[in-house]
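Removed: one protein chain of the complex. Kept in place: all other protein chains.
In order of appearance the chains are A and B, and numbering begins at 1 in each one.
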Amino acid sequence: MNQTYGIAGVSAVVLATVLVGALGLRISRTTSDFYVASRSVPPRLNAFAVSGEYLSAASFLGVAGLVLAQGADMLWFPIGYTAGFLVLLAFVAAPLRRSGAYTLPDFAEARLESRAVRRIASVLVVGVGWLYLLPQLRGAGLILRLLTGAPGWFGGLVVAVVVTVAVAAGGMRSITFVQAFQYWLKLTALLVPAVFLLIAWRADRAPAPAWDERPVFQRSTRVATDRPLTLTVHAPVRVTVTGTVDGRPLDGPLTLGAGTHRVGPGTTLGFPRGAPVPLPDGGGPGTAPTGWAQPLSAGREQHGLYATYGLILATFLGTMGLPHVVVRFYTNPDGGAARRTTVVVLGLLGAFYLLVPLYGVLGRLYAPDLLLTGDTDAAVLVLPQRLIGGPGGDLLGALVAGGACAAFLSTVSGLTMSVAGVLAQDVLPTLGIRHFRLATLPAIAVPTAASTVVTDLPVADAVGLAFAVSASSFCPLLLLGIWWRGLTPPGAVAGLLLGGGSALTAVTVTIAGGATSGPLHTLLAWPAVWSVPAGFAAMVLISLATRHRVPASAAATMARLHLPEPPRGPATAPGAGPKRSRERRP
Amino acid sequence: MTALGTVVLAVAALGLFALGAALGHAGARRQQENPADVGTPVERATFHTLHTASLAAPPLRAGLTPDTARKAARRLRPLLGTVALALADEESVLAWDGTGEHHRAAAAARPAHTARTRTFPLTCPDARCPVRWGVVVPLTVDGRAAGALAAFTDRESAVVVRAAEEVARWVSVQLELVDLDRARSGAIEAEIRALRAQISPHFVYNSLASIASFVRTDPERARELLLEFADFTRYSFRRGGDFTTLAEELRSIEQYLELARARFGRRLEVTLRIAPEVLPVTLPFLCLQPLVENALKHGLEESVERGRITITAEDEGTEARVVIEDDGVGMDPQRLRDLLRGRGGPSAGIGLSNVDMRLRQVYGDDHGLVIETGVGAGTKITVRLPKFHPGSAR
Partner (left out) sequence: MGAESVPRREVVTGRPRTDRAGPPPARAVSPSGGRPAVPDDDTPVRFLMRRQLRAALTATVLLALSLGLLPVLLRVLTAGGAGHDVPLAVWLLLGVAPYPLLLCTGAWYVRRAERNEGDVTGR
């Protein structure tokens, strides 16, 4: 893809984000329009912001890459990402807002009046946040590598530095306007190219993708690799080579016979139209290059159904525990607004995810070489160039790159803010007055270090794993805390430690590569199926065993969580006088 | 499952539990005395006793309830060294710490409101039960019986009686402090009420005077201002609920400024920069309004030229930062310092010190007012409000 256009796209997004952030804060108001200033964020605007913050690089790039690599089964990812908000809406949204909690530890303290539960919840929030940040930084690395050719770890580092500086300088915060702008930017960056891609696809006589067998190159394609690859070729294919194959330096045509071939770094292979795509040797997660696809491929055939349900449980129940999502609900003026916000979010996410599979399918058709190099996550980025080409393709490519950039900037900054807040308040309270800005550093440095140190990590599944940890710890805490009076502090501690702890352990083992295949790997890679029930069971049983520890304020808290707020403000109180000539707040 | 996997799993699990335990006890450990200064055995025993007593104090300072009694009893029993210890209020036994809880009824059966210490033997069908003898000491608050402390041992002991009496006296003192705490917050509540009442005379006079000036020239404006005035007073005089949201407080400030503009006209210039994210933050009722009143007073009333007031509310992660700045005549820092420390005259700036005190009372010392001022340099007042506070959740 054209580097100049891409860099221009990314720079434009960063600039626009800073501008919107600055303007949103600068719009100074005089008393005459104070009503605008003191009016709360309307549900629709807040929903844009929630969606903008939530749609991450994993959604923007990863889902299409997964669909490209593995087909329709991967559509469960976007379904889960959206359905999580329905569960959040039904059980959590309004009561959470009414609790007055800003973070999950706040909720734990407000509901259970226990500092111990608060501390454990804080540690888990930081853990979930870090797990979620990891793939975002990797996605950033991928984009910058494609744009500039810089090594993958470098991109993550650049994003980390940009976000740290921005947050610490008080600039690009998780300001509602910025995040709302980011949503529309991301939607546009997917929608506009999608229209042109579909037109180009029709002009190409609308070929249907083949999922059943090895994909073939629709056009003659040149594949460049910057690292050594081992390919398995099933039928002899004639290619043009510049570089090394099987240890021999070559520059010209070559017939690759059936069998495995080693391709040296820096080699370019030219495949003719209609040739089947040779696939790299599937190794364990430790040897795979990149891709959200990895954890699923190992043992997916045998355990497909289990993995699907693991994914469904984790995403359906885990969304409510994501720190950067919870924080946004505080912005709503009351519980009813929180509910309406969530419904709008359902619509906005649905609109976005309708587009994503298109890119996966078209990628299967026109960018199958990504399977060869393993960069399936780049499908969204390379498609405009491949299918349209020319300056038009470059421009659309720049738009997509900008959208991807917006995706990880918004999520990374939102997550960094949330993690920094919890770190400053609960984990490092000794930092003093200016602690919040200082806490930004560890909040982002740890995942950055993790993503740069272990570059071969199958971080792909980290998003799914973050959801799993959240689903097994915060989901029981929120659901039982909101709907069951009998929850006690010891019960909550036990559930958080057993559910969250076991999921976190499974995650650690998966990331460390403890089990690479077989049923145990599947069990650990998709922990939600067993860790969510474990978390619930521990919370309920220990609470029943410690019934005398039910907080004295439980009844009052329940009333506050579930009863709608009384109408507020003098202007709406009865007897406020005749109708004003000026517009009053609703 | 590889061996590596097993090891990683075990290490991760251990690490997690260690972390939880460490966090759980971090608070308690911080309070412990420095182990390097050991002192003589007697000194160490004294330290230990004092430390145990200090641990039992916080629960008791929240009043006598089953939960606080349980926590306190757990700390107090080692102090007495008895096999069991019970705490009761005037009606029932609230907590039993130690063995032999089946004797709970025995502690309850002894009337708590006897004004003196009683000892009594106990019989138990269980031969191994160590509870054979008990002592009940009344707890008195301001001369009235508030409950009882009961200690149980395996045999009669004059030392235990003496020790139980001393501990009961200490507990009684703690419970008296509860009443003092209540009186203190009652006094602060009264001060809040006083502040509300204090706004009115000066402000009401000025407002009504300026409204009157419009009645003939611009009746529509006068009517609007009167309605603003009505809304403002309703908010200021409302009863119940010591907390409000930033949105509501700002709305009342708007009404206040609208009325002020009627008086100062174009001389007053107000700029607002409010981040909508912080509007739902809860804060003590009428906490910002006095600050704006102060800015108006020093920014405009004392100077003839035009004045500018800027009100900013920003998102600072887990806190909201509200800044109220004026470019008026400013204040003498030393006089202001005296004022905030309660050494100023009763006339000026009682609003500022009251707000400062209330913020510190609710949120702690870190959240008092920070005022930057100098003579002729204007004034900038910064308030930092936590977004979540367990006491202020609506």
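Here, contacts are C-beta pairs under 8 Å (C-beta built on N, C-alpha and C of every residue); 3 or more make two chains touch, one makes a residue touch a chain.
In this text, all values refer to a predicted model and were calculated from it rather than measured experimentally.
When the missing chain is restored to the complex, the residue among B:G134, B:G147, B:G330 or B:G351 that touches it is B:G330. Touching the missing chain, out of B:P41, B:P121, B:G143 or B:G376, is residue B:G376.
Against the chain not shown here, chain B presents residues 58, 61-62, 177, 181, 185, 240-243, 330, 332-334, 336-337, 340-342, 353, 356-357, 360-365, 368-380, 389-393. Annotation for chain A: contacts to the undisplayed chain at residues 71-72, 75-76, 79, 82-83, 85-87, 89-91, 94, 113, 211-213, 304-305, 308-309, 312, 316, 336, 339-340, 342-343, 346-347, 349-351, 353-354, 357, 361, 483, 553, 555-556, 558-559, 562-564.
We take it that only the chains that are shown with their structure count from here on.
Rounded to a whole number, the gap between the C-alpha centres of chain A and chain B is 40 angstrom.
Those residues of chain B that touch chain A in the complex are listed here as 1-2, 4-6, 8-9, 12-13, 16-17, 19-20, 23-24, 27, 65-67, 220, 224, 227, 230-232, 234-235, 245, 247-248, 250-252, 254, 257-258, 261, 269-277, 279-280, 282, 314-319, 366, 387-388, 390, 392-394. Of all residues in chain A, those touching chain B in their complex are 25-31, 34-35, 37-41, 98-103, 106, 109-110, 113, 115-116, 119-120, 123, 170, 173-176, 330-333, 417, 420-421, 424-425, 433, 436, 493, 497, 501, 504-505, 508-509, 512-516, 520, 548-549, 552, 560, 565, 568-571, 573, 576-577, 580-582, 585.
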